[in-house]
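Of the protein chains in this complex, all but one are displayed in their positions.
Chain lettering (A and B) follows the sequence in which the chains are written, and residue indices restart at 1 in each chain.
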C-alpha cells in the first residue's frame, strides 16, 4: 500500500486541503494522511522543521507533499526529491531540503511534464493542480524521469545546530510546540557528561534564569517549575511541567540561548 | 473503492465528527475523508460555498455528507441528492443545492426509511444518526429509492454572481480564506479584455482604494501590496502579497464591491 502525506499552511477550514485530496483520490488509491495544515502562513522554515521531524517515522516509499508556497505562480520551480527511503514533492523554496538530506542520497527533479498537472492550471494553487496529482501519479508508479528532469539547481535550506563556545553551549529556539515547550537546536549528544547531575543557567538577551534542573521527563519537576529535558526529536528542550514555557518566559522562535552548566 | 466525505460546523474537538465516522465505519468500508469541520456555527451559506468549491475535485461516485443544521430535530427533512457524478447527503436547508446544480442532472430524495437510521434516534444529532449511516448504506449499494422518496419540494439556495453595471463591475465578497484573501462572486470570464494591463479601483461603502494592479499570482506584487488575481475557484480575488487583505482593508463577507478598470 502506498501512502501520501500532506503538510501545508492552508489551515483546515477552507476546503483547500480537501481539494488536494480529492485530486489525489481521483488518480490513485494511495492512503492519504495529514502531517499538519497549521504551519504559520508563509513560514517555509517552520514547515521544513515539522516535515524533518515527522517524515522519518513513515514507512519506506511514503510520498510527502509539502506546500508552504508564497511564490506560487511565479517562476519558482516545482520539485520531486527522491531519497533512499521516501519521496518528497513541493515548491522549490527549501522546504524539502532538510528532510531530503536527513533521509539521504537525494536527487532533485524539476517537475516539467504538463501531462501530470490539472488543467486549467491555476496560478495560485499549485498544491492542488501540480503537487497533489504528481504525488498521486508517483504512487501509481509513473517514473520520476517521465514527470520531471533531474536538476542541480534548487533553493537550499539548512538548520544550524547549537554548539560549544568555551564554557557555554550556544543555540537557538527552533520551534515552540502546543504545550509551549521551547525546542532548541542543541542536539543531545553535545551536552556535557553527567548532565543529569547538573543545574543549567540560561541567558536570553538581557534576561537570565538560574539553577534549572535537567530531568529525564516533565513529571520529575514540580508542576509549574522550569526544566530542561531531551525532547522526542533528540534536541534539548526548555519546558515547564504542566505549564507553558513560552508564555511564562516570553521567549520565542529564533531567540538565542546561552547555557552554562554547573 | 467508495469514498465518503464530511463537511460540518462541528469543529474537531468534541468527538462529534468521530462519532459520525464510527457509525459509517460500522456499516461500510468506504474511505472516509474530511472536507472541513470549521464552518462557522450555523452558517449554511458558508458550508454551501465550501462544498461547492471542493466537491468537483473528488472522484465519480463520491458521497458527500454536509451537516450545518440549525433546524435539527424539527420538521425539516433529510435529503439525498443524486447528480450526474456524485451523491450528496444532508439536511434540507439549501446547503446541498449549489453543488447539486454544479454537478448537474440532480434528483432530490427525502430520507424516509427508518431502517437506515441509528436507534434510538437522537433529536439533536442527525449527522450521526441519519446522514452518516445513510451515506454508508449508499456506499454499500443500497438503492436511493429504498432509503427515500423522490421529492420536488426542498429548500433552495443560489449564489448570485457579480455583473456589469455600465462602466463598473459590481459584486460581493462571498468568502474569506485563512490567508485573508477576499474571494468575490465575480467570475473571471466577465472581466474586461486585457485586464492584466489595467489598474483597478475598488469602492466598498464610503471607502475607496485606487490603482490596484491585476496580477497572475501573489508573488508579482511586492510583499504587503494589494493585488487582484484570479483565484483557484476562477473568481476574482482581492489579496495582499504575504499579508492579510481582510485585516488590512477591514472588509468582510457580504461586503458589496464596485470595481472600475482603467
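Here is the rule we use: a residue touches a chain if its C-beta (ideal position, glycine included) is under 8 Å from a C-beta of that chain, and two chains touch if they have at least 3 such contacts.
All of these numbers come straight from a predicted model, not from anything done at the bench.
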| item | value |
| --- | --- |
| Hidden partner chain, touching residue among A:5, A:28, A:83 or A:246 | A:5 |
| Residue, one of B:2, B:77 or B:128, that touches the chain absent here | B:128 |
| Given B:32, B:51 or B:186, the one touching the chain that is not displayed | B:32 |
| Interface with the undisplayed chain - residues on chain A | 1, 3, 5, 12, 31, 33-39, 50-51, 53-59, 62, 175, 177-179, 216-220, 229-232, 237, 241-242 |
| In chain B, positions touching the absent partner | 10-16, 18-19, 21-23, 25-26, 29, 32, 41-42, 70-74, 76, 122-125, 128-129 |
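One rule holds in what follows: only the chains that are shown with their structure count from here on.
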| item | value |
| --- | --- |
| Euclidean distance of C-alpha centroids - chain A vs chain B, Å | 31 |
